[in-house]
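Removed from the display is one protein chain of the complex; every other protein chain stays in position.
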Amino acid sequence: MELLSQVLISGITLGSLYALVGLGFVVIYRATKVVNFAQGEMMMLGAMLALYFYSDLQFPYFLAFMLAVVLSGVFGAGLERFAYRPLLNAPVVTLILATVAVGQMIRAGVRILRGSEVSRFPSILSADPFLIGGVAVTPLSLSIIAIAILLVCVFMLFFRKTKLGKGMEATSENREAALLVGISVNQTFSLVWATSSGLAAAAGVLLAPLIIITPEMGSIGIKGFIGAILGGFNNIPGAIAGCFLLGIIENLGGVYIASSMKDVISFVVLVLVLTVKPQGIFGAAEGKRA
Amino acid sequence: MRPSPRRHVMRGTMVLVFAACASAPLFLSNYPLFVLSLAIVNTIAVLGVNLVMGHAGQISLGQAGFSAIGAYATALLVVNLDVSYWLAVPLGALLAAVSGYILGLPALRLGPLYVSMVTFGFGLIVVIIVQNWYELANGPNGMVVPSPVFFGRELFPREFHVAIVAVAAVLFLLARNIVDSKHGRAFIAIRESELAARGMGVNLAHYKTTAFALGAFAAGISGGLFAGLAQFVNPDAFVFPVSILYVTMGILGGINTLVGAAIGGAMLTALPELLRGAAEYKDFLTGFLLLLLLIFLPNGIVGFIRERFVPPPAKVDSSDGPRVVAHTVLPTTLQRRGRWENNALLKVENLGVSFGGLRALQNVSLALGSDEILSVIGPNGAGKTTLFNLISGLNRPDTGRIVLDGADITGTSAHSRARLGIARTFQNLDLFGEMSVLDNVRVGAHTRLRSSLLQAALRTGSERAEEARYRDVAMDLLQFVGLGPYANQKASSLAFGHQRLLEIARALASAPKLLLLDEPAAGLNSSELDFLMELIRRIREEFGISVLLIGHTMRLVMALSNRVIVLDHGVQLAEGPPAEIQKNPRVIEAYLGADDA
Partner (left out) sequence: MSAVTHRLGALVLATVAATLFGGLARAEPGVTDNEIRIGMWTPLSGPVALLGQSARDGVRLWVKEINDKGGVHGRKINFISYDDAGSPQEAQTAIRRLIDQDQVFMLIAGSVSGSTLPVRQIITREKVPFVSSISSNINLMKPFSRYIYRIYANEDSQAFGIINWMMEHVKIQRPAIIYNSNDYGVGGFQIYEERLKNHYKVRSVAAERYNPGDQDFTAQLLRIKAANPDGLLVYAFAQEAGIIVRQAKELGLTAKLFGGGGTSTPLLQRGAGPAAIGFTSVLVVPEIPERSDNPSVVAYREKLKAAFYPDGFPPGRPSEYDTAAYTAAKITEAALDKVGRNLTREAFVDALESMKNFDIGMTFPVSFSKDNHEGTTLVEIVKVAPDLKWESVAQSSDK
């Protein structure tokens, strides 16, 4: 029983990593209908920037954090302007591939600039475990779970209550109508990408103590994406719940079935879920009237 | 079929290219020859990508996974079971094809985002499985593949090269045959508009899974050939970047062409050789190249050449509306004469449907006999198109049933209804824009063409005869609606009014018993309207096709209809001859609103 509890808790911790990354995916998708295969690399870029400010330039932690987030946001807006805006009316495949290409460029670019870096970011919270009822947790992982949930709530409110957020939703639903109503599509998209990139950077810095900073650390991004699909890509709480669920499934599968097959298990679960419920476990049916 | 001069040039070039490749061992030394062999092997995989993504419009981010299946199956059959290499390769490809088919199944219900995820995941999973399954093939250490043997003689790389060229040539030929056939047109139709394709009788499930299977088959052959060429298989050779490389090759060449596969494959195999010095910058440059391609050259090199150098087909002056070609006789193949007594062609009984809590239709009934034109009118949102969607099968009703020619078709799929004799046009037009005008009509005849995929691939006599016959039929139909001169133009380039006529020609090609016209007159000017009315009249009289028509244009409705049905808010208000309906107070109220005092 203790093992099971530990597996679940660790699964939730893992899921919170995925959730932080997955949130960025969903934000972009909600607003632009684009799947950003480069989200993981944006995260890595943010972490690398923060590392540069903190380790190389010896800035204080919070300053390095802020700078990384802001610069990433600017970078994201730049990407939107030069790489994605020209593809606004292209078929979905094209955009997906464009994000794959951008991801590759970011990864290769970082490797060129920093070499095969392996680094740590010191965490502000301790990573020493303490036991709760026989289950080992660390303050660090608890804080990440808390932050993930907090961010989800923030973004949900943002999309539902604020004018900017609702404008983003409108733009994704119907671009022409949004234009007619006076929403600047270009500006909105820029903001969306900037926000998502900044969010990715923050995730990168938060996650860095857990997964170590290397040019390849972005590969966790795909897990966030899978989790979001599992839960239901078109609504935020569903997507995030899916990410947590993915973490749990991976750990359950890994511990009780076969640890080297946990990716396979997750994938099979994903396909099964999608076959039965294409909109994801918690997703609302996206109706398109024939 | 009389191929145009352009096709002659293309064909000649391809033959030359293949001949040059086959004779390469005579004048290339080992290293460049190896690069060429590798390029051709890659090209075969890219051919698969072009079929799945370019032609059928699906997404495949896991092509390398299918190559892996082909490569490993070949290696295992040869090493463990002593199967001849030349048998092992097609067997491996078949296994890959089956996997492709299975992978295509989730694609049926999912949008492109999800399909990209599923195919991506598949590619990852194959590598993980092979890497971890140590007993199968040494896991990460890989296994050695002996040199392919031909009639007892070990083949040297130079001789094997010729075999590779031969296989590639055969595959290209088969692919071209498929693309040129009804199946190829069906793929493109799916890519352009799934809805319209269903309406024309294209079985989406069948074709989507077939597309994946074909793409996987090509990748499997590629993998098997790679195993013989490199004489070693290990999981590292099939990781995700390889899948992306194949897609990049496809896009570079021109993803919706076959020639593009060869161009992209050759260029991107040779490029690393030229960029050997660039090392660290190579990854960055290839990513950058892909991005540039996507933004500036989405149709690839072939697309670029076509746009710049190939003149568009001569545009006939379309300022004077379409001409009716006098006395066009619809070939007997399209003539259906039947007499359905007592309005028994179509019976709709108590049809009702709701969408998300909104009652779109409630208790609608109608009956249609032979040689009848029945119009459905009503204010916007009355549920007219919904009624059409139910009859043509794009939606399922919650209550009621639909009977066509005595058979209950309430549960039948849309594409099957096309086969049974229902054809339709669309309110907002749903043409296959990238296809030619003629090909649009030929897709309409999809259900009439009987050749299987295999027959098409092999270009059997009967398949060719069928194609020729229905090509003529399509041409005749174009003449009938007055679009003959535009046959080779891209459908999306037609004027609006002509596009409407094209939809009608396309619908007629299936020799329907029942034709559903959804607001065929919307947006037409006065002379176009006259022509349309004449056309519909002839359809009923000469071809014996009954017509169900949605219209707002009262002139057309009143002049043509035998009977009129009025819908309002999903409910049937009235039914009767046009003159009666015009004077019906409830109808007037529905259109104009109640009299406010």
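The letters A and B name the chains in turn, as written, and every chain counts its residues from 1.
Keep in mind that, in the parts below, a contact is a pair of C-beta atoms (placed from the backbone, for glycine too) under 8 Å apart; a residue touches a chain by one contact, two chains touch by 3 or more.
Worth saying up front: this structure is predicted, and the values here are computed from it rather than measured.
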Touch partners, limited to displayed chains, of the chain removed from view: A, B
Candidates B:P32, B:G381 or B:G523 - the one touching the absent chain: B:P32
Full-complex contact with the absent chain, from B:Y134, B:F496 or B:Y591: B:Y134
Identified contact with the non-displayed chain, of A:I220, A:I240 or A:L270: A:I220
Residues of subunit A in contact with the chain not shown: 3, 6-7, 10-11, 13-14, 17, 108, 111, 114-120, 122, 127-129, 131, 136, 138, 141, 210-212, 214-217, 219-220, 250-251, 253-255, 259-260, 262-263
Subunit B, residues in touch with the chain not shown (by the definition above): 29-32, 34-35, 38, 128, 131-132, 134, 139-142, 144, 226, 230-232, 234, 236-237, 241-242, 272-273, 276, 278-283
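Note that in this section only the chains that are shown with their structure count from here on.
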Between subunit A and subunit B, centroid-to-centroid distance (C-alpha), Å: 35
Residues of subunit B that touch subunit A when the two form their complex: 53, 59, 105-106, 109-114, 116-118, 120-122, 124-125, 128-129, 132, 195, 244, 247, 251, 280-284, 286-288, 290-291, 294-295, 298, 355-356, 389, 394-395
List of subunit A residues in touch with subunit B within their complex: 35, 83, 86-87, 90, 92-94, 96-98, 100-105, 107-109, 111-112, 222, 225-226, 229, 233, 260-261, 263-264, 267, 270-271, 274-275, 278, 287, 289-290
